[in-house]
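Structure incoming, see below.
A single protein chain has been omitted; all remaining protein chains appear in their positions.
For clarity, chains are labelled A and B in written order, and residue numbers in each chain start from 1.
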Amino acid sequence: MAETAAPRKSREGWRGRFLASPYLLLIPAAIALAGVSIYPLFYGVRASVTHYLYGRDFGFNGLTNYRNVWHDEFFRQAMVTTAKYVVCAVTIETLLGLGLALLVSREIRFGGPIRVGLILPMTIAPVVVGVMWRLLYDSGVGVTDPLFQLFGASPPDVLAHDTSAFISVVLVDVWEWTPLIFLILLAGLQSLPQEPLEAARVDGAGRVRLFLDHTLPMLRPVLFVAITLRVIDAIGTFDQIYVLTKGGPGTATRLISIYAYNTAFLFTQYGQAAAMLIALLAMVMLLMIVAVRMMRKSLR
Amino acid sequence: MSDSTTSERSSRSYTRRQIVKGALGTGAVLGLSPLAAACGGGSSSSGSSGGAGGGSITIGSFSDPAMVPFRDVFLKKFTAETGIKVNYHETNYDAWFQNSKTDGLNKTGAYDIYVMDDNWVPEYAASGIVQSLDKLGLKVNPDILAKGLDQGYWPPKSGPRLQAFANDTPELFSLVIIDDVEILYYNKDYFPTAPVTWDDILNVAKTKSHPPSLYGWSPRGVAGNPIVQTYLPLLNSYGGNFANDDWSPGFAGPEGVGALERLFEFIPYMPSGIAAFDTSQETAVMLQGHCTAMTEYTGTAHVVDDPTQSKVVGKIDFAATPKQVKSGPAIGTFICGIASGAPNTAGAVKFLEWFTSSKVQKEFAGGGSAAVTGSALRDATLSAKYRWLPAIADAVDNSIPKPRTPDEPKMEDLLGTELNQALVQAISQKSGYTQIAQSHLTAAANQITAYLKQQGTYGF
Partner (left out) sequence: MPRVALYSSIAVILAISIFPFWWMVDTSFKQPVDIFGGVTFYPHHPTTSNYHRLFNTYHFASYLENSLIIVAVAVSVSLAIGTLAAYSLTRFNLRFGLNQSALVIALLVRMIPGILLVIPLYITLAKWGLLDTRLGLILIYSGLNTAFVIWMMQSFLAEIPRDIEEAAMVDGDSRLSALVRIVLPLAAPGLAATAIFSVIVTYNDFLIALSLTSTTNAQTVPVGVSTLIGKIQIEYGPMAAAGVIGALPIVIFALVVQRHFVRGLTLGAVK
């Protein structure tokens, strides 16, 4: 990956060289990112060490918010539920997305409409997705009961029991976001240089070998991006769940986003909500740093 | 004014002086200054302090079907009669809760009137987000049903109080504009006379219902606020309380347990998915003609006769929520406060007095809305047209307010989660109801007490 920026004869002289200077290319993006993140982060951290009571700021209170949050059983439960949710949903989405991308990446008729049809789920606003699936899962109105009856089972009231509600909610996420992984992996597959694959094929590699030994490794960076993005977004899932189950039944689908949202905006506990979210952010960031390091290492 | 200190935070006491005078209220919390509401907003609001004869007022609200007549009909009427223009901003419930609070905490004056949900009143009054209507000279129409009016007082006239306000005289901080109260909806095909007690409902459920085509009861079961609304009429009717006068939970004793057991008794006659039912699902069962009775707030009353929404047009009748020892519906009004930084308080007062006047309320009820005055709700002609109006009046007179504190949503969340888990357990176990009810109610009681203690504003 080492390469120094030393353009040779440039048609456009010093301007071309300057404009393509590596750091200059980074500046607009750096400004944009700093603009939306520095103050919020600072503000969030400050809020997490402030005592808020009924919306009013009563000054610094050290780590009390963090301590309260740590002892809050609902916070711990929400973190566990979120972890379960993310692992289940993203795993299924990755496998399905990869399969779909492989299926569709060759030349097929109606490729355009098929591809658009496959990404339709993610074009609908998450709130509406939640509402529509609420109807679909509804005992009297939706298709789940008739579907089960078709197979001779008794209608399940999927949203009224802890486990089935959790699975239902994961399924909605899978339905809605597999297209994302599909899209990214498809683009990745389409961008792969063909010569190494051709060479391997010529050398007699079978389909499976080709995929495992050649395609997959080359796809790794893109796969990593897809999974990382999906994990981050899954952790913050809010709209669909809020409309589908509001976090219930009980606390079966109460993700951290819902609990933090309610804590901040319904119970007006800004300090504790900020502490929850900063703690979450720190944990996820740690995870990501480790993951990025691992990916970089594997590419060397 | 003396500081009252709590044992837990000697250096950080929450005193009324601090709240009301907002001394520390740099309002930095949200620190938001919606100058922008004036800058970028479509309707300007500042600098419009007209006298009684002109100028304009700005009203902000959350969107809700119940507010439609207010927005579409009555604002224009007010302008026509008084010459005062009305700017109306409406947004999503959660957003409005935040925006109005911000505007009030910082006194930015983007609005004159906030339309609030009932349980915002304690926080808004205590923190000075809305002004005292008494001090502004608002004349209260005596025709307004007392218990609806009482919801706007701070500290509350009855029930437990925050410690910092223990000895204050109640002042009116917000004025009710819609009496949103729980009433009983029942299908008169199955009830020869209006049901009065829970036993009446249960008997019809036992003898006449045949699930799944006809159920005997339809509740909201979602954890949190929804299921608490189902539980409160039961709890109150058994003589229990959400919170006793000393803030101790009043639902973990025999009354509370009895009330929950009564709900469990209906399990064979209720749809099996009720643990996931919210208002839309609960009402749908009724409107499709699949249920004999339910309790719900008055907001959905008018849809029962709308053929695009109901299959039982003309068949639903209304009564007070069922009795055990008494009838005790919960009340949750739409209620208006005047912003702390309102530019045109005179205009705002005039509007509130106008809208709650007997004449205007009669017109309001004339569209089927839940008016707030006795004369409108009990008017013979209107009641013939809209049979829910007198039921609303009775319900208001019998209503039991929820505990008045900014922590009330958290209390509902804690109780509601346990109630939902109890319901799910009872449905799957089909027995041991007493034990299920007792354990979950006790758990909720302990959680609530612990939380209130942590807040430090209750004197324990």
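As a working rule, a residue touches a chain if its C-beta (ideal position, glycine included) is under 8 Å from a C-beta of that chain, and two chains touch if they have at least 3 such contacts.
Quantities reported herein were computed from a predicted structural model and do not represent experimental measurements.
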Which of A:131, A:167 or A:200 contacts the chain that the document leaves out: A:131
Residue of A:63, A:153, A:212 or A:292 in touch with the missing chain, whole complex considered: A:292
Where the unshown chain meets chain B, residue by residue: 30-37, 39-43, 62-66, 68, 89-95, 98-99, 117, 226, 278-281, 283-284, 287-288, 297, 299-300, 303, 307-311
Touching residues on chain A - with respect to the absent chain: 1-5, 7-12, 16-17, 19-20, 22-23, 25-26, 28-30, 32-33, 35-37, 39-44, 47, 100, 103-104, 108, 111-129, 131-133, 135-136, 140-143, 146, 175, 179-180, 183-184, 186-188, 190-194, 218, 221-222, 224-225, 228-229, 232, 236, 238-239, 243, 257, 260-261, 264-265, 270, 273-274, 277-278, 280-281, 284-285, 288-289, 292-293, 296
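Convention: only the chains that are shown with their structure count from here on.
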Residues of chain A touching chain B in the complex: 51-59, 61, 68, 138-141, 155, 157, 159-162, 165, 245-251, 262, 265-270
Contacting residues of chain B [partner chain A, same complex]: 12, 14, 18-19, 22, 24-30, 94, 97-98, 101, 105, 123, 126-127, 221-224, 226, 271-276, 278, 281, 284-285, 288, 290, 406-407, 409-410, 413, 417, 420-421, 424, 427-428, 454-457
